[in-house]
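One protein chain is absent from this view; the other protein chains keep their places.
Here the chain labels run A and B in written order, and each chain numbers its own residues starting at 1.
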Amino acid sequence: MEILQFALRKIIGGIPLILGVTFISFLLMVYYGPDKTYELLGKNPTAEQIESVRAELGYDQPFLQRYVTYLREIVTLDFGNSFSSGERVNSILKRTMPISLAVITPGFILGNLLGLVLALVAAYHRSGWIDKAIMGFSVVGMSISFLIVVIAFQLIFCSSYGLNWFPSRGWDVYSLSDYLRFVTVPTMATIFVALGYNTRFYRAVIVEEMGRDHVRTARAFGTPPAQLLYRSVLKNSLIPIITRIMFSIPLVVISGSLIIETYFGIPGVGKVTYDAITQGDQPILKAVVGLTAVLFVLTLLITDILYRVVDPRVSLK
Amino acid sequence: MSSASVAAENTTIAVRGRDSLWSKAFYKFRHDRMGMVAFALVMAYGVMALGTVFGWWANDWSEIRGGRFDPISADFWFGSNVNGQDIFARTVFSTRTAFEVGLVVAILSTLIGAVLGAVAGYYSGSWIDELVLWLKGVLDSIPFYLFVAAVAFAMQGSAYGMHVAMVATFWTTTGRLVRGEVIKLKQFEFVEAARAIGLPELKIVFRHIIPNTFHILLVQATIVFVAAIKSEVILSFLGLGVKNGVSWGRMLAEATYEVGAGHFNNFIWASLFMFGLVMAFNMFSDALQDALDPRKV
Partner (left out) sequence: MTAPVGKKPVLTVKELVIEFQTERGVVRAVDGVSFELYAGQTLGIVGESGCGKTVTCLALLGLVPTPPGRIVSGSIELNGRNIVGLGDREMRNIRGRDISMIFQEPMTALNPVFTVGNQLCEVIRRHTDATRRQAHAQAVEMLAVVGIPAPAKRMGDYPHQLSGGMRQRVMIAMALSCNPSVLVADEPTTALDVTTQAQVIEQMVLLQEQFDMAVILITHDLGVVAETCEDVMVMYCGQVIEQAPASGLFTRPSHPYTAGLLASIPRIRRERLQELPVIRGMVPDLLSLPMGCRFSTRCEYADQRCQAQIPSLRTATGTDAAVACFKPLGEA
């Protein structure tokens, strides 16, 4: 019951955020965005034809009314039809979202897990050569652009100039082995790019926790290293770790898959969004922005509940 | 002691504390070998960029001088691209673009972050703070590339759409850090004293509080600089990046069509030069943090 009340309060508290996000993006993308009227018309349109298309696109209505329509679309989760393909936005999303999740999830999980493990190793050997080597690699990783990594990995693993082990583009997945064939290189690229940042962040969190009094107490009572890292360090660093992971979810799902999917020709939400950006397909962009904002509020809520689960000092008030 | 002289005294203490922070940091930085090497490398890139401003080199980056994908030769040190333009000149000129993008975005976003963060922190808990936090939350929740696209649409293809979008989103981290620091600083005596002698609040914020956050601002500016250069690459790939000119991002975007056919010069040189600058800047930024932040681990 307490959780439900809390959830309700949080969701209501998230409304200003959703309003802000949708308003700013609506203003920029839809109101100031490109006029699609003439693209949808044949040559030499008549005045009536122009009128009817403008009415269909909603251009004839006043600004506020169009924004309210957008809000209604978010609440009802119905964003109309894509300008370019005419397909319902909902069915596009329903088709592409599972693909995006399948592409991004392994890399996201492994990138965070590996980062955490490397960070623990580095922090445990703090200032030693192992620490310096790991931190050196992570700075190198942070200094290479995502695009460079993607191009290089595709060259190395998917082209006749390199190993040519994996398909370079596309997504023909009907079995687990297909899945592994198509997902491996994108996953490696995602891990490579995220690892440097993750390792650094987690190491800083862990080193800070290691300096705390209660860790010294645990050591003074003979706690062995593995237990020390788990019980005293990791358990107590969960709040920043959870924060980082949770808050990267909404952005990674959109921005991360955007580049991967475009470059590897994978028909996920990222690719759809990219096409929508380049073609000014507003219904899709409106849906993506609106859903991301909703996802953010839900993330905030779940994060807060998780805080309560991992730290007895946090209350849901 | 009158309150004015107390204030003066405390301000000088605060200022002196700051001086010693900076002189200690300078000392520490001077003895950080990696940091100094990185700094020298950044400076070298800076000279490379300045050279194009003064017209010493690489101003023929857009000239069509050779054939399609000429190999590396005495004439074309890094080969030529699909249009027969000199990749060496383009690579070098892109350094200038990188500095332009990096500096503009770093300086503006740091300024905005400092002002909004300081005001929010000084009036923490009030509606001003709420407003800034809300704005930050909103900007953080819009997917970055979509936001840039939206700004690009809204600015009707202006060359600065990318800059505006980056500034609008990159100030938030700086703002958050400054806000936290200001909430801490607010409790110090020199602020109390300044308030006690009736200095106007805005003057307190700008003259006494923001200067005490310079160490955060400097480090944040270097981080944003790197982020801006890296984002430019992705945005150029998406067709939202640098409009009139050449950049490593545009070269890499070109390269995406070329590497499949075995033309690697655009890819290799843009990658190497970009990696060098970003790596040097990252290390420089690290050394700065080491020197300036006593708590940094």
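FYI, a contact is a pair of C-beta atoms (placed from the backbone, for glycine too) under 8 Å apart; a residue touches a chain by one contact, two chains touch by 3 or more.
Computed from a predicted model, the values in this text were never measured in an experiment.
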Checklist entry - Among the chains included here, which ones are touched by the excluded chain in the whole complex? => result A
Checklist entry - Which is it among A:Leu27, A:Val173, A:Ala218 or A:Leu306 that touches the chain not included here? => result A:Ala218
Checklist entry - Which listed residue, A:Thr199, A:Asn236, A:Gln282 or A:Thr299, touches the chain dropped from view? => result A:Asn236
Checklist entry - Which listed residue (A:Leu71, A:Ala204 or A:Val310) would be found touching the missing chain in the intact complex? => result A:Val310
Next on the checklist: Tell me which stretches of subunit A touch the chain missing from the display.
Outcome noted: 127, 212-214, 216-225, 231-232, 235-236, 310-313
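Keep in mind that, in the parts below, only the chains that are shown with their structure count from here on.
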Item to check | Intercentroid distance (Cα basis), subunit B paired with subunit A, Å | outcome: 23
Checklist entry - Which bits of subunit A are touching subunit B when the two form their complex? => result 16-17, 20-21, 24-25, 27-29, 32-34, 139-140, 142-148, 151-152, 154-155, 159, 161, 168, 203-204, 207-208, 211, 250-251, 254-255, 258-259, 262-263, 273-274, 277-278, 280, 285, 288-289, 292-293, 296
Item to check | Complex interface listing, subunit B residues touching subunit A | outcome: 134-135, 137-139, 141-147, 149-151, 153-154, 156, 230, 233-234, 237-240, 249, 252-253, 255-256, 259-260, 262, 267, 271, 274-275, 278-279, 282-283, 286, 297
